[in-house]
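Every protein chain except one is present and positioned as in the full complex.
Now for chain A:
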Amino acid sequence: MSVAILGWSITLAQVLLTLAMGCAALRFIRGPRAQDRIIGLDTFYVNAMLLLVTLGIRSGTTLYFEAALVIGLLGFVGTVALAKFLMRGEVIE
(Lines give C-alpha, C1' and ligand atoms only; values in the text may rest on other atoms or scores of the structure.)
Protein backbone atom coordinates (compact mmCIF):
# COMPACT_ATOMS: atom_id res chain seq x y z
CA MET A 1 0.00 0.00 0.00
CA SER A 2 2.72 2.45 0.98
CA VAL A 3 4.60 1.58 -2.23
CA ALA A 4 1.53 2.51 -4.25
CA ILE A 5 1.17 5.76 -2.36
CA LEU A 6 4.82 6.56 -2.94
CA GLY A 7 4.49 5.70 -6.65
CA TRP A 8 1.46 7.88 -7.11
CA SER A 9 2.90 10.76 -5.20
CA ILE A 10 6.11 10.64 -7.19
CA THR A 11 4.18 10.67 -10.45
CA LEU A 12 2.10 13.54 -9.18
CA ALA A 13 5.21 15.41 -8.07
CA GLN A 14 6.79 14.90 -11.44
CA VAL A 15 3.75 16.17 -13.27
CA LEU A 16 3.52 19.20 -11.02
CA LEU A 17 7.22 19.92 -11.33
CA THR A 18 7.10 19.70 -15.11
CA LEU A 19 4.06 21.96 -15.05
CA ALA A 20 6.11 24.40 -13.01
CA MET A 21 8.87 24.10 -15.58
CA GLY A 22 6.28 24.84 -18.22
CA CYS A 23 5.26 28.01 -16.36
CA ALA A 24 8.88 29.08 -16.03
CA ALA A 25 9.37 28.37 -19.72
CA LEU A 26 6.35 30.52 -20.49
CA ARG A 27 8.05 33.36 -18.64
CA PHE A 28 11.26 33.11 -20.57
CA ILE A 29 9.49 32.74 -23.86
CA ARG A 30 7.14 35.67 -23.33
CA GLY A 31 9.42 37.89 -21.35
CA PRO A 32 8.58 40.72 -21.52
CA ARG A 33 11.76 41.98 -19.89
CA ALA A 34 15.14 40.29 -20.07
CA GLN A 35 15.14 40.11 -16.26
CA ASP A 36 11.95 38.00 -16.42
CA ARG A 37 13.66 35.59 -18.75
CA ILE A 38 16.62 35.16 -16.43
CA ILE A 39 14.44 34.60 -13.38
CA GLY A 40 12.42 32.18 -15.49
CA LEU A 41 15.51 30.20 -16.40
CA ASP A 42 16.62 30.08 -12.77
CA THR A 43 13.22 28.76 -11.73
CA PHE A 44 13.47 26.25 -14.54
CA TYR A 45 16.80 25.03 -13.18
CA VAL A 46 15.47 24.70 -9.62
CA ASN A 47 12.48 22.69 -10.82
CA ALA A 48 14.70 20.48 -12.95
CA MET A 49 16.84 19.84 -9.90
CA LEU A 50 13.80 18.73 -7.91
CA LEU A 51 12.66 16.59 -10.80
CA LEU A 52 16.01 14.81 -10.73
CA VAL A 53 15.51 14.20 -7.02
CA THR A 54 12.11 12.59 -7.67
CA LEU A 55 13.76 10.39 -10.31
CA GLY A 56 16.28 9.38 -7.69
CA ILE A 57 13.56 8.55 -5.17
CA ARG A 58 11.78 6.41 -7.72
CA SER A 59 14.84 4.45 -8.81
CA GLY A 60 16.31 4.21 -5.34
CA THR A 61 19.87 5.11 -6.33
CA THR A 62 21.90 8.11 -5.26
CA LEU A 63 23.31 8.73 -8.69
CA TYR A 64 20.44 11.04 -9.57
CA PHE A 65 21.06 13.09 -6.49
CA GLU A 66 24.46 13.86 -7.85
CA ALA A 67 23.02 15.29 -11.01
CA ALA A 68 20.81 17.35 -8.72
CA LEU A 69 23.88 18.32 -6.74
CA VAL A 70 25.58 19.56 -9.91
CA ILE A 71 22.60 21.81 -10.58
CA GLY A 72 22.53 22.90 -6.96
CA LEU A 73 26.20 23.76 -6.96
CA LEU A 74 26.70 25.08 -10.46
CA GLY A 75 23.24 25.85 -11.81
CA PHE A 76 23.53 29.41 -10.58
CA VAL A 77 26.51 30.07 -12.88
CA GLY A 78 24.31 30.52 -15.93
CA THR A 79 22.00 32.85 -14.01
CA VAL A 80 24.87 34.92 -12.70
CA ALA A 81 26.43 35.15 -16.14
CA LEU A 82 23.16 36.28 -17.70
CA ALA A 83 22.54 38.80 -14.92
CA LYS A 84 26.05 40.16 -15.16
CA PHE A 85 25.59 40.50 -18.88
CA LEU A 86 22.46 42.52 -18.35
CA MET A 87 23.99 44.68 -15.70
CA ARG A 88 27.36 45.41 -17.26
CA GLY A 89 26.97 44.46 -20.92
CA GLU A 90 29.66 41.80 -20.65
CA VAL A 91 30.19 38.74 -18.51
CA ILE A 92 33.83 39.08 -17.63
CA GLU A 93 35.32 42.52 -17.41
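Rule of thumb we're sticking to: a contact is a pair of C-beta atoms (placed from the backbone, for glycine too) under 8 Å apart; a residue touches a chain by one contact, two chains touch by 3 or more; residues count from 1.
Here is the rule we use: contacts and distances are computed from a predicted model.
Taken from the listed names "Protein-export membrane protein SecF", "Cytochrome c oxidase subunit 3 family protein", "Phosphate transport system permease protein PstA" or "Multicomponent K+:H+ antiporter subunit A", the protein name that UniProt assigns to the chain not shown is "Multicomponent K+:H+ antiporter subunit A".
Against the chain not shown here, chain A presents residues 11, 14-15, 17-19, 21-22, 25, 28-29, 31, 34, 37-38, 40-41, 44-45, 48, 51-52, 55, 59, 61, 63-64, 66-67, 69-71, 73-75, 77-78, 80-82, 84-93.
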